[in-house]
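Okay, handing you the structure first.
The complex is shown incomplete by one protein chain, all other protein chains being positioned as in the whole.
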Amino acid sequence: MTDLPALVIVFPIFASIAVLLVGLVRPRTGWPIATLASIVQIAITGSLALRGFNGDPVQYVVGGFTVPYGIELVIDGLSATMIVLVAVVALGVLGYARTAGPRSNSFYATYLLLVAGLTGMSITGDVFNMYVFLEITGLTAYALVASGKGGRSALAALKYLLVGTFGASLFLLGIGYAYVATGTLNMADLSGQLAAVGYTSSLVQAAFGLLVVGLFVKIAVFPLHTWQPVAYAGAPDAVSGLISALVSTVSAYALIRIVFSVFTVDFLLANPFARTVLMAGAVVSIVTGSLLAVAQSEIKQLLAYSSVSQFGLIIGAIAVGNDTALTGAAIHLVGHAIMKGGLFLTAGLIGTNAGSRTVTEFEGLGKHLPIGAGSFGIIALAMVGVPPTIGFVGKWYIALGAVETQSWPLAAVILLSTLLTLAYFARLIERMYFREPAVTTSSVETTDATDAVNVATDGTGTTPSMGMWMTVVTAAVLSVVLGVVAFEYGQLLEPTIEHLLS
Amino acid sequence: MTDVTSLRPIAAVLVSAIAVVLILASHRRPDLRESWTLLAAGTKLGIVGSMVPGVLSGQVYVTDIGTFVPGVRFALRADALGVLFALLASLLWLVTSFYSIGYMRGLDEHAQTRYFAAFAASLSSTIGIAFAANLIVLYVFYELLTVATYPLVAHDGTEEARAAGRKYLAYTFGGGVAVLAGTVLVFWLTGTTAFTPGGIAGLATADPVFGRAAFALLAAGFGVKAALMPLHSWLPDAMVAPTPVSGLLHAVAVVKSGVFGVARVVLDVFGPDLVGDLGVGLPLATVAAITLTIASIIALRQDNLKRRLAFSTVSQLSYIVLGLAVLGPYALVGGLLHIPAHAFMKLTLFFCAGAVHVETHTDDISNMAGIGKRMPLTMTAFGVASLGMAGIPLVAGFVSKYYLLIGTVSTGHILFTGALLLSGILNIAYFWPVVYTAFFESPERDDPKPVVENVLGGRYADGEAVTDGGHAPDDTDDTAGEKDDHGYAPDHGGQGPRDRQETQANLHPDHGPDGKLAWEHRGWGGEESTWFMLGPILFAAAGSIVLGIVPDAAVFLRIVRLVVTSATGVSV
């Protein structure tokens, strides 16, 4: 199967078309086809990942054009991680979405297109191709956000679209600059050419700035995060779970690619200012994201701001740029995807079941919804970084990396982020377990609030299915278990990181 | 020392973790649920106890699970120091389990399943701390202990309890961050975090600035749970927890895990020699000496019995830290021996306070006049334990304090000797009134308590100016704001109207002579309470006497000697 790298992108696209076509004949076939496709996708990505982790990166040239003119697909440890993550999360969320909805065939078709876009972004070796996949991802994500009922989700999607397009356009402009400087678009080729042009050339610097800022928008780094809380809170629960777990994650992966595969560490060394900007972005994101999260009253917005803060850690790791920190970044990307996706789905489950969508409505949940509250609590603690969960391991690597390069302010902020994260999650945990709901007003208020919020949710009135419970509990279990196997993963990743930094 | 691969350390950790699941599963059947607790406690004690003879003969039991993060094994090592702490915690857990059952059922508390589950989880983490083979594993369990004890602190679900819970989380996670930062530094400097008797070799050659920073971070991080001033203020607030929690966790497991962390840092990470060379022992000892003096003074002014005990705990913990920081072999023996000695005595005291609360709903010392007639056995045990606290011979506290005194004198730190003696006197000053009130006063005729009611005993009191409860000028700033936020009325003098009423309800006018208010008389045969509570009280009190009379027969002193010998090379 030498064409597997192409197939991994093309397959979900075909599946998406299949969903639409079969849907014309038999309307209720979207979910089974999408699920089947996700399982096959896991198999394909799995076999690719085996090859990607096993020695040299898998390289594949699309359509037989020679590199650097043709589009190249590259699968190393890092991109293999991403495609497997995308496939697995996609399947998990499908398990959730079956009853939680949205259930139309066009939803599943868009869903699979998003999977294709994310997979493409992960394995492409060409910057313009990355832009195209970035836009495919963006377009499908906008459409998915808008798949909720009512004006709120449409408005959220439009805001997401405007800001997201702006970011992607900056990325495109950055590609233009890089092309002007070098005349090539292939990543591997670019890194050589850029070095030849000289890292202090203002063209190269401008290209770096535009590409990084464009991706900052997509990752939602403060202060370019404004789309994120709106979009996450406006989307249906299943969609918030999916995009919170994957879209920013893959964008952050793209940033790692751009910074280390295209511009390389030497660029950061030659331009200390670039590193300073990255570091400042990290610190500001971590601190401000957490503070904003504390101020939120709606759960999904709180979780969205928490993402802003957590991606600060990843940016921090990129700024540090040594092997320990990058291993940490990879671990935290995976961990955060599982944890944040899990949190959004759990929040959705709680919202569907108990109508609790604001911080105050979480009162007394520990009693009414022990499994939901328990899962939420465990993942929240993992997010805080209580060992031995995955949240701790990622933080340990990144903090150690920061100390190794003696970036003391960053190291301090990373360590203190534990407390910042605690500040907003402890509030919820306390309410779930140590507060009784205000009895007299709860019934009236709950329905009101649910109505107000439910414009964004499709799952009104459905009772949680087995699939929803399974997904949520699995996420909770994974966030603990992955912490234990993170070391083996780090070992596997070692050659990739070395290659990335060489 | 020989390493023996064994599953016993991990089994000791897991046994109560498994109990958590069983406890949660049998939440509908309280009797079955409690039997899981007792079974787990017994098994745990058995497992830990089975390692004691081996450890005394120089063996170390090791469970190595695999690599956790690069360069760090997730391993458990039951060495002498670890077994000391684990044995103490598991022995007292068994005792506390009985007491908990009596206490929780006596008060008909809510959420008992959560309570027992969290208790078992806490013990799992505590044993993990005891057996951790390196700083990372220690940190893992240290954080888990915080998580597991939080539900116990916030158990009541009242605003006061939630506030205490928040404060507890903020302080201890803050400490956790410092520990993690210190650990990262140590790992960066040496490439390892494994505990090595006498210290990690690489640290001695590392940059002393970073070495000192790492020591400061670690000491401050563990100092939070060890309640070193000014990081102690969570502890008195956490007294809103049910009394068994205050007893076992906030006098034995949690605070001792902080002290134990300091001990590991001093003995096995830096080593006594390096701590001396870096010059970081003396500042730590100074902080401890200041803490133990000031906390004793503050304790004088607490009218709530549990808060007085809490400040006594703050003070006593610093004895241990002082002993560790002074670094002389005798001081080390004294400090380490004070871990079990204080545990037995303080547990007795807390159990007594809890028994009084369950039986009579009395929490304030000023309401306890004559209570010795109502609860003779309990208050006698209280008297014995408080004598021990003060360091009177024949009770546990004497032996450890004696070693501490010798230790400070022999290393030439006369100032610390003075602080220890002063604090001993203050101990008597704040414990004796309790015993005196209980046995020699009556509700009708109780003496005025100027120290508790007025600033500086009323000497400079100005009735108008002390609406906030006031604070003595020599108090630290921590206590200044505190009097407002722990739920007492602003003019609280120890006799809030509700306390008064609750207590009055337990007083029987017709039992006293001449129809006066008096406590009902109960005999010495145990009818004052249930044996679920009296048994543990008497056991703990007996334990503190045994440790005081025949310290050599009790296994703890032998373990302590072994630890100090292997760390310093000096046989004591």
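Descriptive notes on the structure:
Each chain carries a letter (A and B) given by its place in the written order, and its residues are counted from 1.
The rule we apply is simple: contacts are C-beta pairs under 8 Å (C-beta built on N, C-alpha and C of every residue); 3 or more make two chains touch, one makes a residue touch a chain.
Everything below uses one rule, namely that contacts and distances are computed from a predicted model.
Between the listed names "4Fe-4S dicluster domain-containing protein", "Cobalt/nickel transport system permease protein", "NADH dehydrogenase, subunit I (Ubiquinone)" or "Cation:proton antiporter", the UniProt record for the complex's undisplayed chain reads "Cation:proton antiporter".
Though it is not drawn, the left-out chain touches A in the full complex. Only one of the listed residues, A:29, A:59, A:104 or A:165, touches the absent chain: A:165. Of the listed residues A:17, A:36, A:50 or A:180, the one in contact with the hidden chain in the full complex is A:180. Contact with the omitted chain, checked across A:98, A:152, A:275 or A:395, is made by A:152. For chain A, the residues touching the absent chain in the complete assembly are 128, 131-132, 135, 138-139, 142-143, 146, 150-152, 154-155, 157-158, 161-162, 165-166, 169, 172-173, 175-176, 179-180, 183, 185, 452.
The working rule: only the chains that are shown with their structure count from here on.
Every residue of chain A that touches chain B in the complex is listed here, in rising order: 324, 381, 384, 386-388, 392-393, 396-397, 399-400, 403-404, 411-412, 415-416, 418-419, 422, 426, 430, 433-436, 484, 486-487, 490.
Those residues of chain B that touch chain A in the complex are listed here as 66-70, 74, 114, 136, 139-140, 143-144, 147, 151, 154, 157, 161-162, 165-166, 169-170, 173-174, 176-177, 180-181, 184-185, 187-188.
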